[in-house]
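For this view, one protein chain was removed and the others were kept in their places.
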Amino acid sequence: MNSDSLWEVFINACLINNFVLAYFLGICPFLGVSAKLETASRMGVAVCVVMLVSSICAYFIHRVLQALNAPYLQLIAFIVVIASTVQLVEMFIKKASPTLFRALGIFLPLITSNCAILGVALFQTNKGYDFIQSIVYAFGAGLGFMLALILMAGVREKLALARLPDTVEGTAISLMIAGVLSLSFMGFAGLG
Amino acid sequence: MQPEKPIVIRKEVVRRGSADEFLKGLWRENPVFVQVLGMCPVLAVTNSAINALTMGLATAFVLLLSNLLVSCLRHYIPPQVRIATFILIIATFVTVVDYLIQAISLEIHKSLGAFISLIVVNCLILGRAEAFASRNSIGRSLLDALGMGAGFTFALLCMGGVREILGGGTLFGVALFADNYQPWVVMILPSGGFFTLGAWLLLFNRIKQRQQRKQPRLQARLQEMGSEQ
């Protein structure tokens, strides 16, 4: 059992150990979907939702596997159950709210196999969080992801207007910006 | 005499092809520097050369075995469930690697942490299974996996080496400089990973551009030489 307070868990997941800027999880969408502010914020919301869903799944999978005494199935169970749950959520949203589906829908299948999603499941299990802590952790991680994505998109929108040497265009300059963002997020260390 | 000739030629073609299958992953289609795939481990576990090497080898191992199995089973897997089966196969081998590393050394397992399990979502492995192993023979899939795995390990070592030398003044734990070397700590920190990868990509972009710029000039000169003769 982990005795960290909920505030510590939240700040830790959201700022100090930001999933993108400190753990490097979910770099692909971070670099791929951060060109426009609007897409970035939608993607961020979608990631938040999926993280919450997968965190709840992961908590119960972990409990079931503990009861069955089968730790070796953990990884496979996480992957399979999270992927199928996200599919279910997607279908449900499609039926229940077509507008919401149009806003988030295309991102959902994209992020199912995202390392940030599996990362939440694995880290909360490794740290031995209980149910409430897990949910707070997932929520913090999702918000942190969204924050990083939106910050990045803001910078890149400005960057589109700047004149760059063509050697640095594309991934190279994005990585450099991410480095500076990561450097500034280091200032949050020690908050918890 | 006559029927032998085409056979020799065909053999040569195949041999060149298979060497190329291996080499393309190392350089021309390097998964990290050219295709920019599997970024998470490239940035996360390269704060020392030894971590980078272990991670590279573990990934290469999973890549090799999953390519082998996918290629073996490629005629039996219907297209509707192919991604699901590939993920199942990859997750199996990742679990296997996880236990093997734990059995070899707990220290290494601790320093890589959850990133071993995260090999499962490395797009490189699923990408190779889908794009190559499910369409090619076992031999070629193995060569492809070896090349890609070696290329990935090489790229990780490039990252880990630079970061460890600059950030700690050591390489594989061996001190390279005298005691008064001030380590550049930022390079081992997360932001150092972004900077190092950015710098490597810059270098590769530069090489690519120079080659592209050279090519027309080279062709023009060849044409000139031809016309002079």
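In order of appearance the chains are A and B, and numbering begins at 1 in each one.
Following the convention adopted for this analysis, contacts are C-beta pairs under 8 Å (C-beta built on N, C-alpha and C of every residue); 3 or more make two chains touch, one makes a residue touch a chain.
Assume contacts and distances are computed from a predicted model.
Among the names given as "Peptide/nickel transport system permease protein", "FMN-binding protein", "Sugar dehydrogenase complex small subunit" or "Amino acid ABC transporter membrane protein 2, PAAT family", UniProt records the absent chain under the name "FMN-binding protein". Contact with the chain that does not appear here is found for just one residue of B:Ala19, B:Leu100 or B:Ala220, B:Leu100. From the options B:Val34, B:Ile50, B:Ala84 or B:Ile138, the residue with contact to the chain not on display is B:Ala84. Annotation for subunit A: contacts to the undisplayed chain at residues 2-4, 8, 12, 16-17, 72-73, 76, 127, 189-190, 192.
One chain of the complex is left out; on subunit B, the residues touching it are 47, 69, 73, 76-78, 80-81, 84-85, 88-89, 91-93, 95-96, 99-100, 102-103, 105-106, 110, 167-168, 183, 185, 188-189.
Keep in mind that, in the parts below, only the chains that are shown with their structure count from here on.
One finds 25 Å separating the Cα centroids of subunit A and subunit B. Contact residues on subunit A toward subunit B in their complex (touch as defined above): 21-28, 31, 72, 74-76, 79-80, 83, 113-115, 118-119, 122-123, 126, 166-168, 170-173, 175-176, 178-180, 182-183, 186. Note for the complex: subunit B touches subunit A at residues 36, 39-40, 43-44, 87-88, 91-92, 94-95, 98-99, 113-114, 117-118, 120-123, 126, 186, 189-195, 197-198, 201-202, 205-206, 209.
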